[in-house]
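The chains shown are only part of the set, and none of them has been moved.
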Amino acid sequence: MRFFSDNAAPVAPAVMAALAAVNHVDTAYDGDAASRALDARLGEVFEAPVTVFWVATGTAANALALAAICPPHRGIVCHRDAHIQNDEGGAPEFYTHGAKLLLADGPGAKLDPAGVAARIDGIPGDVHRVQPAALSITNATEYGLVYTPAEVAALGDFARERGLRLHMDGARFANALAHLGCTPADLTWRGGVDVLSLGFVKNGGMSAEALVFFDPALAAGTAERRKRGGHLLSKGRYLAAQIHALLEDDLWLANARAANAGATRIAAAAGARLIYPVEANEVFLALAPAEAAHLRGQGFDFYDWAAGEARFVVSWHQPATETAALAAAIAGL
Amino acid sequence: MRFFSDNAAPVAPAVMAALAAVNHVDTAYDGDAASRALDARLGEVFEAPVTVFWVATGTAANALALAAICPPHRGIVCHRDAHIQNDEGGAPEFYTHGAKLLLADGPGAKLDPAGVAARIDGIPGDVHRVQPAALSITNATEYGLVYTPAEVAALGDFARERGLRLHMDGARFANALAHLGCTPADLTWRGGVDVLSLGFVKNGGMSAEALVFFDPALAAGTAERRKRGGHLLSKGRYLAAQIHALLEDDLWLANARAANAGATRIAAAAGARLIYPVEANEVFLALAPAEAAHLRGQGFDFYDWAAGEARFVVSWHQPATETAALAAAIAGL
């Protein structure tokens, strides 16, 4: 029973069906019907004009987003525990040609204006110091916490005041939305988000993420950078089709709700072990080595996050029997 | 009837079936069974130990290959008409951090030792000049010509003498193999090729190419660069599965033979219009604007290569009725 991550789950049947449905001759790259329909389709979802690029990985989406909002000689503020800092092998530095990540702090990998200010307000405004150009936040965060629309808006206001562009890493954006019940617009551009990495792979997709610009002017150069990064697939329709399939009838939200519900079930059994409140599909527990070994002995696979801490992630596809079994096993420790 | 390129054809049924066959929970990234089996599988194909990386595009495969064999401050010799020079939006420069492409000449986009020597032998060996580190050839070439094993070996010998690493862009390697009837080994490492970009997308795949190193030491750093380029898909098994499916029962060669045969049929009807001999699946014809318009009026889509020249590409999937119709239409001009 794999609770190691949600990144290795199967692909949703509707996505597989969508791949079959576009399996005919069509225009190459992003000239096909499915690709050309993405701006309009995501424009409906976000209630605003958007410019969308499909890419195959969240790493590519994040790195291209950051390259669009930060020149090589400036910096991007993010949380010390952000995925772009710790888990992307330096992709942000590669795509931005060496911009510096400026690490800020906050509980649960969440930032607030004060935390960002604490990192950047002491930077003298001269050429010797790398000046910040952007702020990147993750929703839901690496610890499964969710920024509310108000929290996003506070950061959006702060970013605008400081002349920073605002990026949201939404690898688990659907999980955040499902938790909040708000609209996609409320959680993004209405709060000042300039560009969103919108994840589908962890949520039933195979290999498609959407890079969503809320300001078309900001997207300039991204088509070229995507090509230059080797991310313009010649058969792009198979990526676009995945996104359409997951948006259809809000399958993305249904999948996210299922994953969140599983995590909530586990959290309910965890009691005082729970390190963070569960707001998405991740559960962080205090777990002694012997306890971890005991769970593994029962067939549960999970991630040793830090000494005495373990991470369990529930995927969109996780059978209820597995989450129930895990909840029972944790309760029985 | 699309003869514009082979890059927008459908995906082979065996590939679609293979995607379904791996649609279950497995280890993420390239830790799954299908990905882990790639080295051995391609080792059989090439009769030698190889180190293989899947990527989603030929551009990524080429750029990662070049980054492995050329440092930022040196250069890569290639043909003036090479895909890496003209069609990849600067991806080689991006992944190598600014290495310079040194352009050599030769008929039909083919290079030989004399042509390469003509480009590099006059370069003074000092720090003011970018020194060559690698040679990149394309087989089949941009004009559908094929390097024979002897021609590859001549370039391999030359490269070794000059201290250059040898890369082969094999976006249409299967077409070259199908034409020659030789072994994959004869066309690569036996002739001195260090690293091969092995294409599957134009040949029935959806989104999987293989980057094949014949010298494992040369592959050092490529796993990190792939991640850093955003090309390490979390559900890599769906890429590995495509490659396995196309290698199974030599489907890749069957597909390439079908495409080549279609091109040969068209060439037979072209007579004196033929600009290059047809050795793969591309046909270049002298075509006056009125003639081009006439063909387009009959429903044929193709590429205006240069003034008075047109390119027709036959895909693995092209119905014989379409190639027959095109041959007839050309004969009737």
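Note that the chains take the letters A and B in the order they are written out, and that residue 1 is the start of every chain.
Rule of thumb we're sticking to: a contact is a pair of C-beta atoms (placed from the backbone, for glycine too) under 8 Å apart; a residue touches a chain by one contact, two chains touch by 3 or more.
Everything quoted here is computed from the prediction, not taken from an experiment.
S.K.: How many copies of this one chain make up the entire complex, given that 2 are placed?
M.R.: 4
One rule holds for everything that comes next: only the chains that are shown with their structure count from here on.
S.K.: Could you give the separation in Å between the centres of chain A and chain B, each centre being the mean of its C-alpha atoms?
M.R.: For chain A versus chain B, the centre distance works out to 34 Å.
S.K.: In the complex, go through chain B and note every residue touching chain A.
M.R.: 2, 4-5, 7-11, 16, 19-20, 23-28, 32, 55-61, 63-64, 88-91, 94-95, 201-202, 206-207, 224, 227-235, 238-239, 315, 317
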